[in-house]
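For this depiction, one protein chain was excluded, whereas all remaining protein chains were kept in their positions.
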Amino acid sequence: MSQHVNPVEPFLRMERMPHIWCPGCGIGTVVNCFVRALLKTQVDIDKVSVVSGIGCTGRIAGYFRADSFHTTHGRSIPFATGLKMANPELSVWNFSGDGDLIAIGGNHFIHAARRNADLKVVCVNNFTYGMTGGQVAPTAPLHSLATTAPYGAFERPFNLPFLADSSGAVYVARWTTFHVRQLVKSMEEIMHKPGFCFIEVIAPCPTAYLRRNRLGDGLEAMRHYKQSSKVVHGADTRSVDIELGGPIVVGKFVDRDRPTTLEAMRDELHKSLGDKYVPYPTGVQR
Amino acid sequence: MSQHVNPVEPFLRMERMPHIWCPGCGIGTVVNCFVRALLKTQVDIDKVSVVSGIGCTGRIAGYFRADSFHTTHGRSIPFATGLKMANPELSVWNFSGDGDLIAIGGNHFIHAARRNADLKVVCVNNFTYGMTGGQVAPTAPLHSLATTAPYGAFERPFNLPFLADSSGAVYVARWTTFHVRQLVKSMEEIMHKPGFCFIEVIAPCPTAYLRRNRLGDGLEAMRHYKQSSKVVHGADTRSVDIELGGPIVVGKFVDRDRPTTLEAMRDELHKSLGDKYVPYPTGVQR
Amino acid sequence: MATAGRDGEGAPPRRRLRGEVFIHRERCKGCAFCVEFCPSQALALDKAFNRKGYHPPVVVKAEACNGCDLCGMYCPDFAIHGVRVGAGVDDEG
Amino acid sequence: MATAGRDGEGAPPRRRLRGEVFIHRERCKGCAFCVEFCPSQALALDKAFNRKGYHPPVVVKAEACNGCDLCGMYCPDFAIHGVRVGAGVDDEG
Amino acid sequence: MSRTEIKIGGFGGQGVILAGMIIGRAAALHDDKDATLTQSFGPEARGGACSAQVVVSTERNLYPCVTAPDVLVVMSQPAYEQYVGGIRPDALVLYESSLVEPNGLPAGCRSFGIPATSFAEELGRRMVLNIVMLGFFAALCDVVSEGAIRQALAASVPKGTERLNLDAFTRGLDYGRALRAKGG
Amino acid sequence: MSRTEIKIGGFGGQGVILAGMIIGRAAALHDDKDATLTQSFGPEARGGACSAQVVVSTERNLYPCVTAPDVLVVMSQPAYEQYVGGIRPDALVLYESSLVEPNGLPAGCRSFGIPATSFAEELGRRMVLNIVMLGFFAALCDVVSEGAIRQALAASVPKGTERLNLDAFTRGLDYGRALRAKGG
Amino acid sequence: MKADPRGVLTGVHFLDGDHACCEGALAAGCRCAFGYPITPSTEVVERIAQRLPTVGGVFLQMEDEIASSIAIQGAAWGGKKVLSVSSGPGISLMMEHIGLAAMTETPCVFVNVQRAGPSTGLPTLVAQADMMQARWGSHGDYEVIAICPNSPQECFDLTLHAFNLAETYRTPVMFMMDEAVGHMTERVVIPAAEQLEVVERRRPREKPSDQYALYRCEPGSRVPPMPPVGEGYRFHVTGLTHDERGYPVMNAEAQDKLVRRLVDKIRLAEPELARYEEFQVDDADVVLVAYGITSRVVQRSMRLARERGLKVGVFRPVVVWPFPERRLRELARRVKAFVVAELNLGQVVLEVERLAGGTRTVLASHAGGALHEPEAILKVVQEVLR
Partner (left out) sequence: MKADPRGVLTGVHFLDGDHACCEGALAAGCRCAFGYPITPSTEVVERIAQRLPTVGGVFLQMEDEIASSIAIQGAAWGGKKVLSVSSGPGISLMMEHIGLAAMTETPCVFVNVQRAGPSTGLPTLVAQADMMQARWGSHGDYEVIAICPNSPQECFDLTLHAFNLAETYRTPVMFMMDEAVGHMTERVVIPAAEQLEVVERRRPREKPSDQYALYRCEPGSRVPPMPPVGEGYRFHVTGLTHDERGYPVMNAEAQDKLVRRLVDKIRLAEPELARYEEFQVDDADVVLVAYGITSRVVQRSMRLARERGLKVGVFRPVVVWPFPERRLRELARRVKAFVVAELNLGQVVLEVERLAGGTRTVLASHAGGALHEPEAILKVVQEVLR
């Protein structure tokens, strides 16, 4: 490809540009990192599917030039589960916002992690519902402001790495959009890792979150990430809560192995059914 | 009351007996314990509301002679949240089966625990969907049989105390229907404890679970509970998984304090709104 | 006078207590929880059926009952319960 | 020849690398991520607007660019990227 | 077109549905009749009266409901009481005689009792009570042939229990035959 | 009944809606006219052209849409290009002159430009661009009275920014008046 | 009763329909709301989140619409007047609980600010294509009341009315706004509290007792009074088929008795419930039927038609479900045709056609995303009259 062509271009539906994301929004950065991970792993993009729910983050599916699915709010995980079960050779990537994945979609998230569905799940956590204009999210730090928490959020937010970990995810990492290299590396790692892999990416939403909370624009947020992040690989996920304007622990927290849904299913069926079992692919080479 | 009258009678809608529960089903035992806890705490039963979803366990609401609500499958927690928010002086008790609370209702469970809704949640975990005849539940031990897992369950089950703990419950205990005294005591403890309190009760379902898994009848299950349970108060909730026919760690695992939803809301609103805030009761005396 | 047995937790009795047990035969579904876990072995299942076709418990050692009501707490069908009679220290933890 | 600066992680450069940076002015929304995090301080925001009314980056020290493409990874609008030119060891971790 | 309505009632857990299933299958697959089995389901099936209905007819049976049974088979008193009101005035009533007291039976009905529970307990498994009743039914009702019932029975019970079930069937059959011989 | 259709267009974030809101409120609450404000919403509002429409009329306005604006106020080129096609042949067009090049304007239209961005930047906050345009509008369009707009403006902007906004308004007003005096 | 002044923002305002709806709810006495954001309804929850704490109420943003739609029912039984609000996708998720509310006779108001569907569709753009869903979206037989405002002022007035109906009939009321009305800003006059008539929940006259029957209606009434929780009535509420006591009864008789009453209490109340507006129908050959925002658009079509000498009138149901059946049948007897204009591909038109009993009924459809061109409707009229 010509050096003048941005490396993302072969991977994106450039005819749909400009995208809808605001100036200083972190979502595009996540897209960049995913493209770099694809380039580095040399994975066959035809076998990559991108699944999203609804939200600003959810629009990633629409810009990605792969088979891509922009489903319903909160349901990217069960859609992806169906897709993967039907076609185990696919590498199925979910990009979801914090509201999408954890508010309305929370149940699917914990169940998919529990059953170790072979999905790669990237959550762009901007602490708010960007698409609908800044309502309080289940990740919103205590006391942060939102249109539906105009006097300050009073519910304890979820700590996503802990939730993923305790639900059974086999890979859990957190980065911010400042940590582009590390994010690329995490994405590379999970590209070939079987099972439910989860990466949280803390990202700026200047429009709906930062400004309302007097946290400046995207650039200020990025500076904050740079200054206040602490890389602690293997950190106890119980310890990585985030407070308003406080430090952010990043790193790879969990990396373990257990059979995927399809592997466990195959083993169980094989054991019980013997010859009567018509083998079904698992999509995993071990 | 006459000694000839079973102590549950004033608390139950005896005109609706016999109940629908099978011989050897553990649900009735849980009802007994709840009645004993009410008797001991001398709480005003008029201020107690019982909320259930759908399932055999869910039928508790229908037999309890209190204001009682038999809602929809999986939704007892948000119903109860609304009830409690509207009328904070009530003591709101949820009785739910494992499918009801954690399969379809899982999202409400983790969110209510997160926001520390002031609810008392008792889950009768019989490892199956009793009401519908024994389908696989998200608590079903690996390799156990169910009508929809005819060749053995292959999904890792949830460890409910851990899920409750990691979502933020302030009180987490597990007992079996063998541990009637301890269960009564736990119920007494949470009767006046503010916030999201969770008790898991392992219970026999001879009809839909035990028999299919060749685990005998209710009595055999009870013997198993007696023999294989280990009381470990304060056990790390990560360590209390249950395996098919394996040992069961019981005890009070978590007992901590944090503001309930209504308390946190009050504090936040008061701080931000000052005089403009019209105080709303929290139902908690601290 | 009844001899107090072990309770569900296996706690040793503090002293002898007297009790009485009440059975509602027709409610029983014969699960035998009461019989099995009565700390005083005061109960046994009847040979005869009740009208539903189950074998309900009968008191076989009335004098042994300490009124601990464990049978009452266990019984899923609200068909039995025990009460203390006379004086006696409550031995429940 | 460009002087390699610190990258996002603050890793020290292994050796000097040469690079070139490409800017798509009209795509830019002026967030300044590229300018701020270019390890070589090769960029600055233009005083002029692009057609959308934003100030896109301009290369102020072309020779400093090491082609690390951090700008490309950061840019939310796919408006900039860097490439290595000539030989050079990849210093990415 | 001849149409026979059969109702089987008892407690949940007594195998009422299986009995109906075997009769229906026998008629539909082995006697080349049309048969429709319907049943009552649900939490009710765990406690109270529970029933299976079989309509057997020589032509396509369109209306699936049993409205006035020609044959009533009952294994519990509540079932008897609940269902006896609806039977035809000349119905055949078969009952488990240790569990059912057939009071108030319409005059035109023929009725026969069998202590099937005891027979089943003698055979070592209370659970085959329903199969004893099935044999009894085969002996006293000619709508479905004995051979067809035997074939359906063999195909309907769990592997390994065929012997036991056949014994139970025979026990009921013999008892019924004897009664019939006595002039049933 | 007199009915005037006003359309305001620009990028999302330029305060297009607020400008429409102030005009509408001025008319509806302070000029005792009927006013209907409608707007385009959504993700679009973040990037591309975004617009507010105000219909001002002396009687109850039933039909809420702007179909052919009498007045077009534009703050971006895309908005200009998107909306100019639909205006009345004799429309009044007000534009931000450093962002909009009003090519192809129908002959019958009167049009006036103002470097509102620079004015706003001079006032220290680019964000008040819309209020400068509002002053400009007040100067050149008589559908809503200046006094009403001032009242509505005061009630519509965040506390603490009244001064700044009034300054911006005055700046636009003065510039517009001057143009008008020159024969607009 | 008169409204509680605390919740009444008396004065003249320039409000959009979403905000006006919120004010209507507060004026009606709504003190508990649960919601989940979705365009174009979000402004309703946003405003209510801001306003409720200042009037002694409570709002919680729930984890989803399913939770919201049942939390309000918990709160209704907890004694509050309640509302939830959403748009297409969220309303679809609420369907199970709309049935629950109908079955348990829980007064509650569901606001649907309609956008174009199906599915995610056009989130920010108008449609009126959830009208049949409002009536039929949940499983089983039930009836709801559905109201379509056409201006911010009506969003205020009719939201208040919706609450009054919810309490009067103990039923879910679907407040069917559309994006155009929700996002349109106009003058809204909110009267003084003492000028607002508000229906309070009817409580049982009897004291708590063992004889108390939760769903026993007073003679001549199909709507039972609703007891307060926590005061000793010890009632049982279930979504199962139940008897007067509220206890589950699993048979066809109980089903017939209960569900027929639930349906009849709305259907047979059509005469009291009916609310419609008419314009120039007296001499009309063709009557334009439209509701919500489209009822304003057809005004212009009517004017255009009259300018051309065509005798055209307008019939606007305000309460759309139950449909003002009696009046429509009357009109059907004297007009040549109905032209139904709605922002969908044919929904309420089916009901009009059914009631028209042979009188020609033609649809002026529009798939949504914008309003009808008044001229397009005129064209349909002209074709009909050709």
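A, B, C, D, E, F and G are the chain letters, set down in written order, and residue numbers restart from 1 in every chain.
Here is the rule we use: a residue touches a chain if its C-beta (ideal position, glycine included) is under 8 Å from a C-beta of that chain, and two chains touch if they have at least 3 such contacts.
What you are looking at is a predicted structure, and each value in this text was computed from that prediction instead of being measured.
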Touch list for subunit A against the chain that is not drawn: 13, 16, 45-47, 49, 51, 61-62, 65-72, 75, 78-87, 89-90, 107-108, 111, 115, 261-262, 265, 269, 273, 276-280
For subunit G, the residues touching the chain missing from this view: 66, 87-89, 91-93, 95-96, 99-100, 102-104, 114, 116-125, 127, 129-130, 132-133, 135-142, 238-241, 250-256, 259-260, 262-263, 344-347, 350-351, 353-354, 357-358, 366-370
Subunit B residues touching the omitted chain (full complex): 54, 70, 72-74, 103-104, 106, 129, 131-133, 135-136, 138, 147-151
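Keep in mind that, in the parts below, only the chains that are shown with their structure count from here on.
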Mutual neighbours - chains that touch subunit B and subunit D alike: A
For subunit E placed onto subunit F, the superposition rotation in degrees, Cα atoms, nearest 5: 180
Where subunit A touches two or more other chains, by residue: 18-19, 21-22, 103-104, 106, 131, 138, 151
